[in-house]
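Here is the structure we will look at.
One protein chain omitted, others in place.
Read from first to last, the chains carry the letters A, B and C; within each, the first residue is number 1.
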Amino acid sequence: MDQLFVNLKNMALHLIGVFAPDWLVSLSSILISVGAMTFLGIFIMMYLTLMERKVIGRMQNRIGPNRVGKWGLLQPVADAIKMLTKEDIVPEPADRLLHFLAPVMIVIPALLIFAVIPFGRNMTALDLNVGLLYFFAMSSTTTMVIFMAGWGSRNKYASLGGMRSVAQMISYEVPMVLSVVPVLLSVGSLSTGKIVEAQADLWFVLTPWGFFACVIFFLCGVAECNRSPFDLPEAESEIVAGFHTEFSGMKFALFYMAEFMNAFSIAALTATLFLGGWQGPLLPSWLWFILKTYSLLFVMMWFRGTLPRLRADQMMGLAWKFLLPLALVNILAAGLHLYLGGPAGFASALIILLGSFMGLSKVNRSYVPEKREYVLAD
Amino acid sequence: MESLQVLVKAGIYILMAAGSLAAIGAVFFPNLFYAGLSLAGVLICVAGIYLSAGADFLAMVQILIYVGAVMTLIIYAIMLTNIEEIKVSHLGIKQILLSILAVSGFAVLTASAILSIDWRPLSGQNRLEVHELGAALMSRYIFPFEVLGILLFAVLIGAIVIARKDKV
Amino acid sequence: MNLIPTEHYLLFALVLFAAGVTGILTRRNVIGVLISIELMLNAAAINLVVFSHTVKTAPETGQLFAFFVIALAAAGAAVGLAIVLALYRNRHTVQTDEMNLLKW
Partner (left out) sequence: MLFGMGILRGLGVTLKNFFASYYKKPEEGGLFTVEYPEKRLPVKERFRNFPFLVYDTTPENMRCVACDICAKECPPKCIYIVRDNDEAGRPLKKPAIFDIDFTVCMNCGICEEVCPFDAIYMDHEFEIADANRLDALLYNLPDLLKPNDYFQKIRPNDAAQVDARRLEAEEKKKAAVAAVKTQAAAKDIKPE
């Protein structure tokens, strides 16, 4: 049961191998994985939109889509049809090439990241030994594409939104990369497969530095895909819809798909790095992966259902003045924990981290004017 | 398996061709934004070349640093400086031809030098593991690494001071 | 690792380098010049990586120095663009041939 998909693929390969030359077999094995990834990407995106609307609905005491299909299960199909049939407007002053290229180039990295995510025991499509760095490289290319979208549509709101979201993504990339360093310290390799194997007996989230690193990574991941409390760049009330203002129909669907795929890969990677990927006692490995990833996605939607949007300066302040120093101290604590080992290391790491957390929160106390006394006119 | 290698070789040559085309684009596009984007194309092709040459850590670092950060810097600069002037971004046709002539002379010279030497790659080279790179970085090349750190720190402060608006 | 004979890598690097040089010579816009500089630095980095196979040194030298080249290029680009912004603020132009005033 655990190796269900792997055996399926091998069976398919044997089938093909019967009447095809060997190079075609290896090519088809690549194509099968790529096909599975792309189908997974599209399938995930469709049903994440439904899940998000249902969860946020239930949090606000309403039901969420249940008209189309049994429990609204066909709602994504309806959305897809609506989006595909909507007229695709290209604004007159817009730059044809950029306006067309931006949605295409935003989906490419979103899909490429799936190659590195370990969906189950030896179910990683491409187990690079620089897996994690590959993830950061791919997620950093989206900044340029967002510029293209914002600049290509020659619209003040779009370019403003583009600049804002790029500034946000860059300032959240730094703490994100630094928060992963403790995991590399303890595992010693960048490949996601090895990281998951190293968490067989102890998930990293249970260690003090692991918990803090997980929180920092997850927060930065949420900010990286412009979601929930950090969605200032595409906030309807602020600048219309940020960099994808001028996109409609199929192009907007691509942006929408890329956003959800990024959200999925962030949740998947947080699960891989800190919650032990597909490690789990009874259930088959890939089921464990799905459970963990979807619980983290639930947390993302939970944020969206609760937290108000951050102001631009609060958002930047949080990244540079809170998350970055905390990530640096976290590396120190992780080093200490691994060097000392055992309860002494655990305790010292915990003390350092809690101390720095309290200190940083004291420093970052936003300016609250003291109580004002009103002198009433007599 | 060798037929798959043919595929990979073809892929590398395609990458090289795309890279050189994008490089020519980066240089000769009047619209600076297109030039920036074709530079990004070059960077991604060069990352592909690194992969084929066995330096996958370098390929990822290249994409991360170049396409992630340097491209954003360049595009910020393009958007913040005067946009109308983009149209006039090339010298007269005569200077362009002259410079192409000069550069192609240099290129022919170097190409003949490259082709004349017999590059025999050392045998027994296996793909470098990332931790070997890290170990070497920390042991043999610790000095350039520290100097680089200090330099980047200086650049960080310098760039902010220069670009700051209000001369306080 | 040697799927491709080394000459082809070097020729590709040469093409990039030549494009970079022509870019510097013909571009009037300072940012265009910076883009060409990036091209040339990339060409150099490719050579470093390729030579690490052919020259008898510690195997990781080529890659590490290419890594240093990338870092330095990023630093160079950062300072260069800061200067371009400052220049634009004072002179309202980024055309190379309008910056002939030596005294600021």
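In this text, contacts are C-beta pairs under 8 Å (C-beta built on N, C-alpha and C of every residue); 3 or more make two chains touch, one makes a residue touch a chain.
Remember, it's a predicted structure, so these values are computed and weren't measured experimentally.
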Report task. Could you tell me which shown chains are touched by the chain that is not displayed? Result -> A
Report summary line: Filtering A:R58, A:K82, A:K156 or A:K321 for touch with the omitted chain leaves A:R58
Requested in this report: Touching the hidden chain in the full complex, which residues of chain A are there? Just list them.
Outcome: 55, 58-63, 66, 302-303, 305-307, 357-358, 360-361, 364
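Everything that follows uses one rule, which is that only the chains that are shown with their structure count from here on.
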Requested in this report: Between A-B and B-C, name the chain pair that shares the greater number of C-beta pairs in contact.
Outcome: B-C
Report summary line: CA centroids of chain A and chain C: separation to the nearest Å works out as 33
Query raised in the report: How about chain B: which of its residues touch chain A in the complex?
Result: 1, 3-4, 7, 33-34, 37, 40, 56-57, 60-61, 63-64, 67-69, 71-72, 75-76, 79, 129-131
Query raised in the report: In the complex formed with chain B, which residues of chain A make contact?
Result: 21-23, 26-27, 95, 97-98, 128-130, 133-134, 136-138, 140-141, 143-144, 147-148, 151, 159, 163, 166, 170, 173, 188-190
Query raised in the report: Which residues, counting only chain B, touch chain C once they are in their complex?
Result: 5, 8-9, 12-13, 16, 19-20, 23-24, 26-28, 32, 35-36, 39, 42-43, 46, 49-50, 52-55, 57-58, 61-62, 65-66, 69-70, 73-74, 76-78, 80-82, 85-86, 88-91, 95-96, 99-100, 102-104, 106-107, 110-111, 114-115, 119-122, 125-128, 132-133, 136-137, 140-141, 144, 148, 151-152, 155-156, 158-160, 162-163, 165
